[in-house]
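All protein chains but one are shown at their positions in the complex.
Labels for the chains are A and B, by order of writing; each one numbers its residues from 1.
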Amino acid sequence: MPNQLLFAIEVTINGLMAGVMYSLVALGFVLIFKASGIFNYAQGVMALFAALTLVGIQNGQVPFSHLINAVFGTDIHHFGWHVPAFLAILLAAGVMVLFAIIVERYILKHLVNQEPIILFMATIGLAYFMEGFGDLMWGSEIKKLDVGLPQGGSLWLEAKSKVLGGDGFYGFYIDKLDIWATFFAAVLVISLVLFSQYTKTGRALRAVADDHQAALSVGISLRAIWVIVWSIAGFVALVAGIMWGAKSGVQFSLSLIALKALPVLMLGGFTSIPGAIVGGLIIGVGEKLFEFLIGAPFLGGATENWFAYMLALVFLVFRPQGLFGDKIIERV
Amino acid sequence: MWYREAGDFKKTYSEDSQTFPIRLDRIGYFVILLVAVLVVPFFITSYAANAVLVPFLIYAIAVLGLNILTGYCGQVSLGTGGFMAVGAYASYKLMTSFPDLNIFFVVILAGFVTAAVGMMFGLPSLRIKGFYLAVATLAAQFFLVWLFNKVPWFYNYSASGQINAPERTLLGYIITGPNTSPSAKYLFCLAFVILLAWIARNLTRGTLGRSWMAIRDMDIAAEIIGVNPLKAKLSAFGVSSFFIGIAGALYFTVYLGAVEVGEAFGITQSFLVLFMVIIGGLGSILGSFAGAAFLVLMPVLLKNVLVGGMGWPTDIAAHFEFIIVGGLIITFLILEPHGLAQLWRIIKEKMRLWPFPH
Partner (left out) sequence: MKLTKLAAIAAVALTAASPVMADLVFPSLSYRTGPYAANGIPFADGYADYMTLMNERDGGIGGVPTKLLECETGYNTAKGVECYEATKGEGALIYQPLSTGITYQLIPKASADGIPVHSMGYGRTSAANGKVFEWVFNYPATYWDGASIAVKHIMDQEGGDIKGKKIALVYHNSAYGKEPIRTLEELAKMHGYELMLIPVDHPGQEQKSQWLQIRQQRPDYVLMWGWGVMNQVAIQEASNIGFAMDHFIGIWWSGSENDVLPAGDGANGYKALALANPGGDYAIYADLQKHVYDAGKAAGSGDQMKTVLYNRGLYAALLAVEATRKAQEIHGVAQITPAMMRDGMEALEMTEASMAALGMADFGPEFKNTCENHGGSGLGKVQQWDASAKTWNLITDWIQSDKSVIDALIAEDSAAYAAENNITERCN
């Protein structure tokens, strides 16, 4: 096979992997949007906060240490323990549940039955709040995130696939972390589907997603459902935070991964979990292939950001509700 | 007791449909206008102009523009940053290509250029609706920023891609460049704000504005009663982009004087303006000012209180700024979900009834 074709295949594979990473972020948005009609602007900040909490617990950081030191003149930073990764993930997930309860009690409860734009605005306020709060709690330095996931190219695949091409081909490259991300995304989606199809809570969840008032009238507690949904979204944010944070370290910019999820959401539809996955894959492959074939050689590169939206736009012109979104029925 | 319509008789139709039907409102409006035009310029300091008032006025224009599109016509846009960039780069190219062109016309022309670009990116709105439409404007946002960064013609082939506003004068007063006096900056922006707010107010209550609101409330119904969606949506995109383009041009020429597209007009700018619109109140002129004031002035105020007044370390103060602004947004929302403008409306309603409870 000619090298150029092999390279294109390699780019496609890596595009799929990148797509999975986008889907992980998009998933959190979809969950909340489905259950409560809220476009949760704070999802990115939640990922950051979850990852910060995880690293903080793991390294035994003292929360608010900078503030405490500034107020009391003390000099404390660490508790001096080191929590194993698995336990730390559980504890961080617990913090996200707590976070969901607080959000429900102090924000959502007061905004039942409001228009989507107002709920969206509430999440803006939440995002501002969390941005300051997270930094204040755990500090602004870049933290290394280490939960024991392997990183780096898979040498086995590289060696095995090298024979396919000629001199300039070095075998296919796949990051081991991406394989794990794919695995976790699959586990997450399957368990979410099972949960919503086969459990009582899951059915209640779907009922709420279909119609708030009807669900209320058959005795489903909207408040409990919201806590559950926000907790799950918090957990998804934690997974996304781990996957993205493993590459860049845990730092403020982690909150910007939400931007990567936007075109995925638009393409896949705000209300569909499979949509988030398929949308992510299409965006991932699309932007990487475009960059490889046209962007880098002819347009000077760095085209991925806008091309993702252009791609979503083209799809939307043909299917205005997104690939898997609910059909928009308009009546006068 | 004094704040009410009673005793204020309207004798003509034009009186009946005026913007401020209550006398006290009218007086208040003209007093504020007089103070803003005749008093403030004499007392304005460089800090008040550059850090507080000029950004407030410029954001107010951008928010008015986005409010026309989102608040009145119901089309969500996240491309404000990109459109502001069009205004900024159009004004830069005009300033450097035609050095003798008056800065006032430069800004207006930059607005028209942006209007054309905005209408082009508004075309998908005929097919895509609601939140999904944001994708078209986001595409505009990222594409425009990339374009201005990529094509050297836009920044006159300078080594780094930054653009600098050269010095220009209006009626003998320096308007752009580092030697501008604070009052000149302020008055130049204020003139645009007054002009554009007046245009916005009158457009939104005229035929065009009604057709926008019809589209916003239900576009199919609007179509049935004879509103042309193509005309209504594209005109909203055009007018809105015109405003935003002017805001972008002023942001570059008067306020900052030197910008880099990715930093000054990035996606955060788009979100910021949208936040101002929502916090101020969708579909409200006063709300546009309130929203801009809240998000421009509040951080500055908090910073001055926390760092200047209470002597906190700058980083802890900055974190608390975020926490307080976020907390305030949520609190306002729980108290009054429809933005600051609605809060004001309720206060007025209460004042009309005062001192009687019902």
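To be clear about the criterion, contacts are C-beta pairs under 8 Å (C-beta built on N, C-alpha and C of every residue); 3 or more make two chains touch, one makes a residue touch a chain.
Keep in mind that this is a model prediction, so the values were computed, not measured.
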Full-complex contact with the absent chain, from B:Phe188, B:Phe289 or B:Phe332: B:Phe289
Residue of B:Pro41, B:Gly130, B:Gly161 or B:Pro229 touching the missing chain in the full complex: B:Gly161
Touching the absent chain when the full complex is considered, from A:Gly94, A:Pro116, A:Gly249 or A:Pro274: A:Gly249
Touching residues (missing chain, whole complex) on chain B: 32, 45-48, 50-52, 55-56, 96, 146, 149, 156, 158-162, 164, 166-167, 177-179, 255-260, 262-264, 266, 286, 289-290, 293-294, 297-298, 300-301, 303-305, 307-309, 313-315, 317-319, 340, 344
Interface with the undisplayed chain - residues on chain A: 7, 10-11, 14-15, 17-18, 21, 65-66, 69, 73, 75, 77, 135, 139-146, 151-153, 168, 170, 173, 175, 244, 247-249, 251-254, 256-257, 260, 287-288, 291-292, 295-296, 300-302, 304-305
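The working rule: only the chains that are shown with their structure count from here on.
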Chain centre separation in whole Å, for chain B relative to chain A (CA means): 32
Residue ranges of chain B touching chain A (in the complex, touch as defined): 124, 127-132, 134-136, 138-139, 141-143, 145-146, 150, 218, 220-221, 224, 267, 275, 278-279, 282, 312-313, 315-316, 318-330, 333-334, 337-338
In the complex with chain B, residue positions of chain A that touch it: 39, 66-67, 70, 106-107, 110-111, 114-115, 117-118, 120-122, 124-133, 135-136, 140, 259, 262-263, 266-267, 270, 299-300, 302-303, 305-306, 308-310, 312-313, 316-317, 320-322, 325, 328, 330-332
